[in-house]
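Every protein chain except one is present and positioned as in the full complex.
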């Protein structure tokens, strides 16, 4: 079996983002999607700290400490971009104005519940940031994650055991093994890694899956 | 008896507005206060349609249809002024950031209830505008009005018979007969028109009054 | 390439359906999208709900729209004006429904729709006719009324300059309801004096980022030197 690499996952997510979309890419793995957005599509990236039409990282030495993204990395602004304050920025998110957000996750349930902010470990210091706002506000929520934990357990679960971020919000899951839609009739497998059988994917995932109809 | 003229009333109100105050002058009589603000004080006028540091009317012929006040009259902006949208403008008002508003009134009750938006007449088409927002938000609410109706009835009443604008909001009443404070222990007369006796004012007003202590 | 620029006001409002809720920007002479209103009048949609601060002045603009009797309901703060005779007559004849909202609650309800707020407690209107039947609550010793967002299908607004991404800047007090109405509507349509290239508008000074705007129409300002076409 040929697992999807992180770059392949990012490219696969990017393929699903159409021309003209307003998109927020979460911290970590989702950030890589920016590098794979097709050059022939105008896609506008939102960063919740207060900018729209975020550009790539600046040239070395051209960092501006006043121009960073939500991950606190230096970025640039494209012509046509805009700055705004935090209440306006989160109004964009909460108000349903973003077309897509792409988020990492600890767990996604078969109903599309998302757990991605807190392991719930008793000694963990919690931090939530904008995770809940993003997942509740975007029209489409994409999750990008490894299919299995380091211990080999499925991160797609009947019910999240980690503290929830948002209930019933995830639309599509992109893992290193498959692309899976969350539908009202359960999880539907859209694509699988080369050499992976549907039965093996079912076994690894441990929750009911079906093949998506042709799309 | 020498009733205060409208200009005298406006000048008297202006005297009570200190250096540095943020002030909204309601439509009608209160607008005249602007002409009497002492030149040696910087007082910033707010207009709820979205400007701060409103200046005087423009020179004849220099009207700009995009620069008007809440009364829809052409105005100017002073250097240091700013424009903002309606939600921000009313946030300033509701959020308690204005030091004073000066409003006209149909009635003020002895507890400081204000009625100034609607006569309650069955055939009247109601209109409220920003009256409620202003009276609820400003730190000090000044009312400017004739003391008596055309029928000779006191506009200062035990209880408003017209529909209320805001309960218990008025701090000081400026009429053509007197300046009266609304206090927790009732109405206190601060000043009276020349030649008017306290007893006559009491008789005309028809509600309990007391003389304010020296101030 | 994203291009939100539409070639005419008529085309911009063509898909407004019967029964739609339409926000219309403007306060007095400032910020009223006259070309879009005229295009809406030419269009056939009826049974509309209109949200505006006022209820029309004289016989043009919103008043002319009301005159067509295609507006079922108006949500506004200040309908009665010396020249609001069109509305006055319709209202007295029971031909239009009025929801009267204090101006600040109107603005905040529109903002709440754009910001995804489900409802909010406002002090404005408490213990008045305009809060009758509404839920109230004491919070930290102060009395509040619960108000709900006003969402719209369309917002017709006027801005000064815009670009193909829908970024807008306004002019002076013409800003008024434009930014919040754009955020509260599924489809915000802006008429602008000038369309500029992307990147011309200062990113520090863009008032309405393009994410809130779906269509931009250039409506040249007519001057005496530039006579109106027949």
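Should a chain be cited, it is by its letter among A, B and C, assigned in written order, with residues numbered from 1 in that chain.
Definition applied: a residue touches a chain if its C-beta (ideal position, glycine included) is under 8 Å from a C-beta of that chain, and two chains touch if they have at least 3 such contacts.
What you see is a predicted model; the values in this text were computed from it and never measured.
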Touch partners, limited to displayed chains, of the chain removed from view: A, B, C
Residue of C:92, C:137 or C:186 in touch with the missing chain, whole complex considered: C:137
Residue touching the undisplayed chain, where the options are A:55, A:104 or A:163: A:163
Residue among A:78, A:93, A:173 or A:189 that touches the chain left out of view: A:93
Which of B:65, B:81 or B:120 contacts the chain that the document leaves out: B:81
Residue ranges of chain B at the interface with the undisplayed chain: 19-20, 22, 42, 44, 46, 51-53, 77, 79-84, 87, 90-98, 137
Contact set of chain A toward the excluded chain (per top definition): 47-51, 64-68, 72, 77, 83-87, 89-91, 93-94, 118, 123-133, 136-137, 163-167
Interface with the undisplayed chain - residues on chain C: 108, 112, 115-123, 137, 139-140, 142, 144, 148, 169-172, 202, 204-205, 207
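Definition applied: only the chains that are shown with their structure count from here on.
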Chain whose mean Cα position lies farthest from chain C: A
Geometric centre: closest chain by C-alpha means: C
Centre distance in Å when chain A and chain B are each reduced to the mean of their C-alpha atoms: 55
Rounded Å distance between chain B and chain C, as computed from the means of their C-alpha atoms: 29
Length of the line joining the C-alpha centres of chain A and chain C, rounded to whole Å: 35
Per-residue multi-chain contacts in chain B, two or more chains: none
Multi-chain contact sites of chain C, meaning residues that touch two or more partners: 111
